[in-house]
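A single structure is presented below for examination.
Note that this complex is displayed minus one protein chain, with the remaining chains in position.
Up next is chain A:
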Amino acid sequence: MDQTINFKEVTHTYQPDTPFAQNALNQVSLTIASGSFTAIIGHTGSGKSTLVQHINALLKPTMGEIEVSGRTITPATTNKNLKQLRKHVGMVFQFPEKQLFEETVIKDVMFGPKNYGASDQEARADAKQAMALVGLDEDLQEKSPFDLSGGQMRRVAIAGVLAMKPEILILDEPTAGLDPRGHKEIMDLAEDLHEHQGMTIILVTHQMDDVVDYASDVIVMDQGKIVKHGRPQEIFADPQWVYQMHLDLPSSAEFASRLITAGVPLKSVPLTIDKLADAIVEVVQGGHGHE
């Protein structure tokens, strides 16, 4: 099924008609391609979370419209009949472990499918599958989610979203507060869902290394607008501009740009460790070649 997401001139104002009124999105138009792995970056308060919450109609536009898999969300859209859309678009919030509430892990993971009308049996099957997907042991099923470690709780919460079998998955800073290993596991899970389950992944993140390691497309936001939309190489090609946006470079690019300032003649700004190594090798060997 086509999972293309289309924003047309979307504006969102928080608390309109009050002294607190604030334009969080300003005439945003964009297309997120079906099957892409799109990262959304931008400094705090640039409108990233507001943007993604429009995709499953948790927020409705103040002006403009959004098309998600054949459904159109307009300012007039009511809260009724949004279930199908929300089943289709899975949403993992920041610190999703905060949403856990059931007595046992399995019940919590079954909660989503059951809300969407699955029978007990179906929900249980979906839940087991989702738990396996995120790498949770079967013997955790009957434990209380509140007895688990932080990393495990997060995976239970993500399983709770995956059990609904969404086709679009939104991850809002899914690795915040995790240790390096937990971080890598969650990101690898996202990659696996993208590669093998064909999900469209939308990742809101501050980790530029994740952007270059996993994303195929990058959206840069600033003050409620989209300032750049392209491949990671295009986004990070201009370090000055990246710093102006109050963002960081990926660590290999930063390393490389420091080498360049120090006078090492690298030909391009490499975004991954491997490319960085290649570029350095090239300079070193090139140097020898001339002698």
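Here is the rule we go by: a residue touches a chain if its C-beta (ideal position, glycine included) is under 8 Å from a C-beta of that chain, and two chains touch if they have at least 3 such contacts; residues count from 1.
As a convention for this text, contacts and distances are computed from a predicted model.
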Record lookup, UniProt, unshown chain, options "3-methyl-2-oxobutanoate dehydrogenase subunit VorB", "Ubiquinol-cytochrome c reductase iron-sulfur subunit", "Energy-coupling factor transporter transmembrane protein EcfT" or "Carbamoyl phosphate synthase small chain" -> protein name "Energy-coupling factor transporter transmembrane protein EcfT"
Out of A:K48, A:K87 or A:R124, only one touches the absent chain, namely A:K87
Given A:M164, A:A190, A:A253 or A:A279, the correct residue touching the omitted chain is A:M164
Absent-chain interface residues of chain A come out as 14-15, 18-19, 53, 56, 58, 79-80, 83, 86-87, 89-91, 93-94, 96, 98-101, 111-112, 115-116, 146, 160-161, 164
